[in-house]
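Data first, discussion second: the structure below is written as structure tokens.
What you see is the complex with one protein chain gone and the rest in place.
The first chain written gets the first letter, and so on, giving A and B; residue counts start at 1 in each chain.
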Amino acid sequence: MNLFFSLVVIAVLIVLPWVLVGAAGLDYLFGVIVPYVALAVFVVGLIMRVLQWARLPVPFRIPTTCGQQKSLPWIKPSKLESPYSTWGVIGRMLLEVLFFRSLFRNTRSELRDGARLTYFADKWLWAGGLAFHWTFLIVVARHFRFFLEPVPWCVSVMEGLDSFFQVGLPIIYLTDVIIIAALTYLFFRRVVNPRLRYISLAGDYFPLLLLLGIAVSGVWMRYFDKTDVVGIKELTMGLVTLSPVVPEGISALFFVHLFLVSALLIYFPFSKLVHAGGVFFSPTRNLANNNRVKRHINPWDYPVKVHTYEEYEDEFRDVMKAAEMPLEKE
Amino acid sequence: MAEDVKKPEELIQIDYGPPKRSWMDPTVKFERGSYNYAAVKENQEYLSLPYPRKWQPYEDDWQLPDGWEEIIFKGFKERLEKYRSLRIFMDICVRCGACADKCHFFIGSGDPKNMPVLRAELLRSVYRNDFTTAGKVLGKFAGGRKLTVGVLKEWFYYFYQCTECRRCSVFCPYGIDTAEITMMARELMNLIGISIEWIGTPVANCFRTGNHLGIQPHGFKDSIDFAVDELEELTGVRVEAPINKKGAEILFVAPSADYFASPHYYTLLGYLQLFHEIGLDYTWSSYASEGGNFGLFHSAEMMKRLNSKIYMEAKRLGVKWIIGGECGHMWRVVHQYMDTLNGPADFLEEPVSPFTGTRFENTRATKMVHISEFTADLIHHNKLKLDPSRNDHWRVTYHDSCNPVRAMGLLEEPRYVINSVCNNFHEMPENTIREQTFCCGSGAGLGTDENFEMRMRGGLPRANAVQYVHDTHDVNILLCMCAIDKATLPPLLEYWVPGVEVGGVHEMVGNALIMKGQHDRPTDLRGIPYKQDGREGDDNV
Partner (left out) sequence: MYDAGKVILGIVVFLALVTFPLWYNLAGDASVAAPDLEKAEGTQCVEDAEWMRGHHMDLLDDWRDEVVRDGERYFVGPDGQRMEKSLSNTCLSCHVNKDKFCDRCHNYMSVDPYCWDCHVIPKEVM
């Protein structure tokens, strides 16, 4: 049902601009107003979310240590898995954010021969996740050719590398292939694996389908139903220079693509996609394992009812005396 | 052990396939062997906890206080504002499923709600319903659930089926820590008087007498004195074991099980031998006679209430610094919480070993040193006369306890000590040790008899790894540095891997330690004769 719900929403999001631009001619709405609103929601929403997290205290220092602590000088500490300095924490976070270090540990357990638990390294999720995130980043960066004039050399170099094999015309970008493959894998993984299907919410299928929709519509425009790309750049340049125009002759498919991107931007701050910012706030990863070296302050610490030694001795003085134990008061 | 316990052959029939019904419909059956009894009314009252009452989880009516939903809602809101961890962990899970088969309870039970992701979703679904815009508008489509009695019962069942071991958090790409979520859920349930007996009773005892079992000061002294006498019989050496001695250099705090339970007791003997042999100026305390802290499994406030004794006592006795014994969750509290909760320990001195001159710089602020750090340093500086062949009747493996590994990073110190005092040390498979270590299945207050079946399920991955080294290397003892391990691994191994004992690291130190003036010591600390052919002497003292 969660899957069905997501599919319906995606279908609506595709049909809506298709019909309204194609038939009703609302191209200014979909070409200018919706993207501006989406960007505003995305930027404000994400910043609000981040500020909300930042407002919250971290009462305890609770890093998950995945390696040797720094203790005796002759024992080699694990600088990245159990970082004890700021640089170590930065290193750990970089490994986590850029290479998904923790996901790389992934194993799959199986009960074999009836009674033997066996663990296999399972890197598929890591590979699929990493492939998606990196290609997504590159694809977004490549799109800067639509937003910058003149197009800076680094974008051109990236395009050149991405079309390294010079297959097809226009030359096929490797990232286009990889991102669709990765998203397809991540999607089917959820649908096919019973355990994952069981835990998946609409909010898990939907972003994958949305991203697939964006990728496929983009690919379709570039390789199959080609459109006036100069006109599109006029539109995008108008948007980013705050002097919006909607040139004639842009195909409805472009508006579908743009609308799906807008939907993603609007959806982002209110969904699990905020993990992009949230991971930086994760107290089990972003704190140094220097607990016994440096005192951590809990800002809302309050006095609690304790049982003092005096109360204790008052209660047990007789038996302590009988047992010849030292006393504060005889 | 209850009589109607399932046999291992039955228990190993695990179905990992998820059920047809959506997890969002709460379904909990309180079947014998897989839940814990409710906290006792008198103890709740003694601790001034809210809504004390007589109730049991298997009863239909939990006698919830009026407006309990509102109490939980407010408590949830308060915690969302006090703990960044909670808010982040509620917000950023993508349900990738990497954590699913990392939980020992899921591996052992196949119950999908024991996947860490779904365990957290039990709380998260209520969070979405009550605290997020999407959940308020879209309800179930956004994964939101209203808090009902059914959901509450699920919380009780599954958040007392988590041992806060943090293994899932090692694998989570965002470091989401189910221990943190479980702690929050348990705090919320505490607000309406829902807790379990095996946490409530030790906590109340500890608050009153200083230790979990409620042993009063003279009883504590008797236990220590008895150990001193027994050690004299075993070694011919009379050791000193001062209690509540003012002006000692060091306060020693161990989990109370070390002096009243077996096989912990042999570790206690090991400590006493070691401290005597090096001539440590130290003292025990009857007031702070518990290193363990079941408050950790109850609430941050309770943890603070119990933990306060250690520093207060160190101050009263005027010691310079503190050594802590072999315990798991105790070290999570000492390492990650103590200084924050009850510090600063500015009345103590930065720990320096009086024998080697080593400054324990890693404890500069907290001023509490783990016994294995202390002992490893002694051995490294050749301060101990050791004969590892005296442990040759033991073929050992080492169980990393969850908290010292994943909340401290204590990996090499115990291994160094073991390798110095034992000749036959074999590691278990790599996916089951170090940061990937599996819990005993009974931590965080779940080690009760009534919960026996679930403990055996939760301990399956650990037992299975022990089985492996038992089969391949003939391992006959599992060493560990945790009082809960020492209490709950013996029945676990008896159930899954008969023929493997459980012991402490300092028990092995005690065996190997050559003491000045000792007699010929024909047996080890368990009374098993040394230098026998083969491995006789499985019958313990």
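For this structure, a couple of remarks:
We take it that contacts are C-beta pairs under 8 Å (C-beta built on N, C-alpha and C of every residue); 3 or more make two chains touch, one makes a residue touch a chain.
Keep in mind that this is a model prediction, so the values were computed, not measured.
In the full complex, the chain left out of view touches A. Note that of A:26, A:151, A:174 or A:219, the residue touching the chain absent from this view is A:151. Of the options A:95, A:127, A:237 or A:319, the residue whose C-beta touches the omitted chain is A:237. In the complete complex, the residue from A:95, A:130, A:229 or A:304 that touches the missing chain is A:229. With the whole complex as reference, residues 39, 43, 46-47, 50-51, 54-58, 144-145, 147-152, 155-156, 159-160, 166, 169-170, 226-231, 233-234, 237, 240-242, 247, 249, 277, 280, 299 of subunit A touch the missing chain.
The rule we apply is simple: only the chains that are shown with their structure count from here on.
Rounded to whole angstrom units, the spacing between the C-alpha centres of subunit A and subunit B is 34.
Listed in rising order, the residues of subunit A touching subunit B in the complex are 2, 5, 49, 52-53, 56-78, 81-82, 96, 100, 102-103, 105-109, 111, 114-117, 119, 125, 129, 193-204, 270-272, 274-275, 278-279, 281-285, 289-298, 300-301, 304-309, 312-313, 315-316, 319-320, 322-323, 325-326, 328.
Listing the residues of subunit B that touch subunit A in their complex gives 12, 14, 16-19, 23, 48, 80-85, 87-88, 91-98, 100-102, 107, 112, 115, 117-118, 121, 132-134, 141-143, 166, 169-177, 180, 207-210, 216-218, 221-222, 243-246, 286-287, 300-301, 304-305, 308-309, 312-313, 316, 334-337, 339-341, 343-344, 358, 360-366, 368, 373, 376-377, 380, 405-413, 416, 429, 431-432, 435-436, 460-461, 464-465, 467-468.
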